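Removed: one protein chain of the complex. Kept in place: all other protein chains.
Order as written gives the chain letters A and B; numbering starts at 1 within each chain.
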Amino acid sequence: MSMKPNAKTVLEVKDLQTYFKTDAGIVKAVDGVSFSVREGETIGIVGESGSGKSVTNLSLMRLIPSPPGRIVGGEILFEGRDILKLTEKQMRSIRGKKISMIFQDPMTSLNPFLKISTQMVETIRLHEKDVSTQEALERSIEMLKLVGIPSAEKRIQSYPHQFSGGMRQRVMIAQALSCNAEVLIADEPTTALDVTIQAQILELIAKLSDKMGTAVILITHDLGVVAGMCDQVCVMYAGKIVEKAETDELYARPSHPYTEGLIKSVPRMDTTKKGNRLFSIEGQPPNVIDLPPCCPFHPRCHKAMEVCRHAYPPVKDLGKGHEVACWLFADESEKQQALKEANVKEKAE
Amino acid sequence: MTKYIVNRLLGMIPTLLIIITLSFFIVRIAPGGPFASERKLPEVVERNINAKYHLDEPLIQQYGRYMFDILRGDLGPSFKYKDYDVNYYIANSLPKSIVLGSYAMLLALVFGISAGIIAAIRQNTWLDYLSMGVAVIGISVPLFVIAPVLQLIFAMKLKWLPTSGWYTTGEGWKTVILPAVSLSFAYFANIARLTRSSMLETLRSDYIRTAKAKGMKNTTIIFKHAMKGAMLPIVSYLGPAFAGIITGSIVVEQIFRVPGLGKFFVQSSFNRDYTLIVGVVIVYSAILIVMNFVVDIIYAQLDPRITYK
Partner (left out) sequence: MFLKRKQPKEAALNEFAQVVEGNSLGKDAWKRLKKNKMAVLGMIIVAIYSILAASAMFLPINPYDQIILDHQHLRPSFNKTAGDLMMETKLDDLYFKAWRAGSLVVTEAESQKIEEWISLNETNKVWNFLYTEGEAQRQAGTFTFSSADQRTIDRLQEKIDTEFLINVDKMFYTDPETGKSKNIARMNFLDIQRIYAEYLGVEESVISDQIQNEIRSQVLNTVKSATPDLTAEEYEANLELELQSLGEKGMASLGKTNLLVSLKTAISRSIERGLKQEIKDDKTQFPINREVTVNELLSADITADLKHERHYYLGTDYSGRDMLSRIIYGGQVSIAIGLVGTITSVLIGIVLGAIAGYAGGKIDFFLMRFVDIMYGLPYMLLVIIFMAIFGRNIMNLFVALAMVSWLTVARMVRGQIMSLKNSEYVEAARSMGASTGRIIFRHMVPNSLSVIIVYSTLRVPAFIMQESFLSFLGLGVQAPYASWGSLVGDAVNGMTLYPWKLVFPAIAMTIFLFAMNFFGDGLRDAFDPQSKNQL
């Protein structure tokens, strides 16, 4: 968790839009998301289930199942090139080599029919054609040792079902990092694991990314995890980033009521007194099909104003890269303008 | 692994025993059967039967003798064709049925799996619709309609292929085509549908997403990563498919006049030639049990998650 303010930007996402076509209508799973990842930095993406975190990151890999999904707009700049404009072949040379991914459920993410060795060797030889099978195998064993698998030489010849969940996730990490990826996307890597294992895995990711200089995009719904690992945090709600800041700044000054609620709902040893009730955000995240123009959080927001019901708030920079999308921080004139427009529209109807 | 095989082999014994016992007693309770004692038969036949079947012995001894004979591989004399025994007929006709059945199975597997995979990869394209359309026909049209229709078209109207007969009729391998194709059609259809759906399901699974995230080519993913998992349902379908092909061969042999076991079976069931019927059933069941055993072994080989208990 070291700040490298002058580090180069490796990945930049600009106004990404990924929509899904369903029978009920178009689901705007990701709608105008922008963020950037610098070399060796760890960025956290936080949000409830269905807020579009996973879709954002599958979009980065261009792995959105299509149909029904489609990336309809935006740019994803990796090393200066727009990923969305690459051919499928060029894209394949980025997947697994430059950007690799760890998934939520280690139990199903490894192929149950192939030995670990086959799966790992295959990954290495796929991207480095001149490496012999023997060398690849040795490197895989090396990686397995690095992620802390005991007697790796023997266990590499096992099948995934012979490993425990935590061990499988270690194998996944080893596999993901075996080609020295520049960006590692970890999609809720600890959700399916036991609490004791969770910490180990996170520590492992942190350690390895530090050692190899890999940038990490950590997707989670657990703010505690973010606090411990990330340099920067994006909070997502209903397909949009509602607040983005450096970790310390975010915890010190949560500005969006949603972020505030999220932080308050984490149980804490130091401030929460016994007998105090834990804070909880009322209600459910909205269905993102055919959302009317409004702040999607307003039904659950205790600071909701009239304007929140009629227009999406503009993004405001609060300094030091702390950005927030909430009417609380907008100028009065902007609010009036938005209300006027909305009223005009409503009257027209 | 060996232990598993031995266990499964041992497990086959009770099934076979039950079949043999069942057939022994079914034949003996059959009304008007050869063993019904109250019947009046011409003297010649009566003496013949008594001598051949040891009917003077107590039932349990008869049962023991029958068991013993079968263990030795002797299925007894035919009740109707006095000069031959059941073994003779089966030895003569079984090879033809096995050849026919194997061709049919092979056709069904090769074309079924290919069609299924193509349909899955090109989901919702004309290729998908075409192969699934053909598969629906295969499932809905019964064998005994397909076979005569094919015969009518390809043998009688177009005259490309012989109408009936087997290798000996001078047309050689051409005689196998129509029976094998008609017999395989329904199983081709089922295998194609099964392959398509299980391939689609496998392609949606998490580990395929992992493989994609590694940057693998689609073809590699399908053949290296998805194939094994997608083949499991097909392997478990093979057992019922074998049973179906055995049953279906009865009809096909009838229509194309193949002198196989199925034709004998129907004839003997009309003749009430009980020893022959039972002999054929025992042979068919034994084949099926062995096939199921092979299928289990293949399944265990394919799926590493199966532990050999």
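We take it that a contact is a pair of C-beta atoms (placed from the backbone, for glycine too) under 8 Å apart; a residue touches a chain by one contact, two chains touch by 3 or more.
Computed from a predicted structure; not experimentally measured.
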Item to check | Selected from A:K14, A:R125 or A:R300 as touching the chain missing from the view | outcome: A:R300
Checklist outcome for this item: Among the options B:I5, B:L94, B:M227 or B:V266, the absent chain makes contact with B:V266
Checklist entry - In the whole complex, what residues of subunit B lie against the chain that is missing from view? => result 14-15, 18-19, 23, 26-27, 30-33, 36, 39-42, 44-45, 80, 132, 136, 139-145, 148-149, 151-152, 156, 190, 193-194, 196-197, 200, 233, 237, 239, 243, 246-247, 250-251, 254-255, 265-267, 269-272, 274, 277-278, 280-281, 284-285, 288-289, 292
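By our rule, only the chains that are shown with their structure count from here on.
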Checklist outcome for this item: Per the C-alpha centroid definition, the whole-Å distance linking subunit A and subunit B comes out as 54
Item to check | List of subunit B residues in touch with subunit A within their complex | outcome: 204-207, 209-217, 224-225, 228-229, 302-305
Item to check | subunit A - residues contacting subunit B, complex | outcome: 61, 63, 65, 91-97, 100-101, 103, 105, 108-114, 122-123, 126-127, 159, 161, 172, 175
